[in-house]
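The complex is shown incomplete by one protein chain, all other protein chains being positioned as in the whole.
Now for chain A:
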């Protein structure tokens, strides 16, 4: 047993290291209590001033005692549970990230309940018990390892037993009930709209997941979050050995640790007397109680009480060695030898979550604190969190809040909750609201210990003209540290009030923001890391592509085979070979990723007429039409084919990357602008596998696989579809082409995709090709790719597709914009082709075009840019597509591409470079 542990305190020994030295603590310790038990007073030096700092508080409000534990920076020693092998280092306000890979797992859980109770202190336990009795589904979340809130700190009794014992039994009883969920070591850290609260559960280093986030939607919420003891700003209030009185009481009662030998107690209120009594009983000598008030409310049990006094100095460079006390109204001070100075400036309700919920606060002059006023959400606040500071009061208040919450959630309270018996408490005498001990110079009156901010700093801010506490916070950085100003926030406001002569209530607080306690990045990322960061979508043919060694291209969430290199081939060779196969014989591509939306309903045709720029209602069943959709600004948004399945049913094809956006787009118009249209849109992308079969040999291949299908050009014309069997599989075959060659798209049930593909490959004459070859082939034909050759600033006319914009339809999305001045400018950028003067020169995609063969000083006007650029076997040259200002009027002109000091000449041509007559389409 260690030296400062109370005699007779039992506990299993736990070994740990701190700053390279070995220590022992006991099970149930925090790192802070174990350090105190070992007589370690200084945890680290303060960041700016290098002053030694110790342990000031006992839980999440701790401003000083920051530690690094292995790879995890900036933990509070007061909240780290001691475990065997723990290896911690003190930090001066700044942590370290390490390269060590975080292999732990993190989870998230969604939970719903009728009543969420935050905090398992007396009020929270009473609220949960009452709510549970009504049959409501209750979640009670508490951030401590053991239940009871302040009960284990104060050692008060409830129902005749130790408070901690009562709390544990009460929580265990709740835990055993079917509709009650008890979350221990779980900090509710955020309160969002519609009673959505988020919490983090610390499950331990060896648990299935180290931490998990609870996303809780509650009908009603009871906040029983307790209160924080307030600090007082006085000279030397940062020395190791200065500690909140209630925290010292907690170390004695909860952990059996004496944080010092001889203490001075400095208080404005009654609560510190109980702390003094408990510490004295535990073996700490109380040298004196310094009470700012003129009349003490009670005796000091034989201890000297200095009324109307304040602490004016603290001696001891490495920690408290003496305390100078002086009368409040001036007069000679007296130095008292002590190694511990306990401070209590009263208690402030913990209103963070209430404030986050949108509730308003008001200043209660009686208790000198901000308290919840009007709520904006379905929330009750109970106990110390709303300024009820007696044990019996908290139990009663909690029970009442639990009943209100359950009733509001639709449950009936039957019978009455019998508040357990608690010891009689003397009525508390009025507290004094003292935040600041006047001094000659305020350079060691600390306001924010972690940020080393003093009263002098705050006064400098107000002296510079600042009037808002938000400005003072930002000027001084008070309240911005790891503890987010749990203790320093309101103290700063109070000092500003003192400096400006304004009441605290007029100044208010800075905003309380989530998270209430710091939460790990990895915790919040949960499972959404690595491959699960964003779902990987693969087609039913994926394994085949992998087996054939295809590299993949990310297109939206999809993995698409890019090309299929054979032994010894690089990408360029492989792509030229694949292109040659399609142009000369037959190739096949996995086109399953194209978005497919089933659009049906009596108004489906009318709907598509409004969505697309061209007419869809005139499409005949059995036929296919290419269409373009624009945004209201008239710019191309997506394109693809539409096939008509029935009078009231269409299948819309979108680009791979835009499928979800197009469906959202359709729904937005249907739901917000045209609710009268009877149309239903369903994504069917993944229902189908699609194999594109392209090249002059495709008809023969299809005929072989689909003996029942008449494939001649007359029976199966371009832009029609047929239901048939291909390779024995039910299939829909569309005769469309994105390469300019005779081509088909064979669609089968996704389950049958691989069988179809293998049958196609089994013919032995079909070359698989990837997205790169598809890109080259379509570019040779001048077919744009939306998103590559367009960028949201390109009209159909800019693409040379006037024909796709209906002149007959009364309206469609984008129509009005085509009448705007800017859409008819002659110098708009047009899609054109480019042929480099050097046929071997491949232009970089994204390169710009200028008019002159020498580059002037910037800014140089650009004429446009290269959108697509490839090598072409059939053209015997490299070529590019580009958007060029007035491009269609520049045919034959030579323009220049500035590339690293060189002006590369190119000739402007039509964007259709291959088979402009369309002769190859029918094979």
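Going forward, contacts are C-beta pairs under 8 Å (C-beta built on N, C-alpha and C of every residue); 3 or more make two chains touch, one makes a residue touch a chain; residues count from 1.
Here is the rule we go by: contacts and distances are computed from a predicted model.
Asks: For the chain omitted from this view, which of "Permease IIC component", "NADH-quinone oxidoreductase", "3-isopropylmalate dehydratase large subunit" or "Sarcosine oxidase subunit beta" is its UniProt protein name?
Replies: Options "Permease IIC component", "NADH-quinone oxidoreductase", "3-isopropylmalate dehydratase large subunit" or "Sarcosine oxidase subunit beta" narrow down to "Sarcosine oxidase subunit beta" for the missing chain.
Asks: Can you say which of A:94, A:112, A:362 or A:687 touches the chain missing from this structure?
Replies: A:94
Asks: Hey, which of A:24, A:81, A:102 or A:165 is the one touching the hidden chain?
Replies: A:102
Asks: Touching the left-out chain: which of A:683, A:749, A:788 or A:806?
Replies: Within the whole complex, the residue contacting the unshown chain is A:788.
Asks: Touching the left-out chain: which of A:207, A:525, A:576 or A:623?
Replies: Only one listed residue reaches the unshown chain, and that is A:525.
Asks: Looking at A:484, A:539, A:641 or A:685, which residue reaches the missing chain?
Replies: A:484
Asks: For chain A, which residues touch the unseen chain?
Replies: Against the missing chain, chain A presents residues 47-48, 71-74, 93-99, 101-102, 108, 190, 192-193, 196, 198, 213, 215, 451-454, 457, 460, 463-468, 470-471, 474-477, 480-482, 484, 511, 513-515, 518-522, 524-526, 528-531, 533-534, 536, 553-555, 632-635, 657, 787-788, 791-793, 817, 820-823, 844-848, 850, 857-862, 865, 867, 898.
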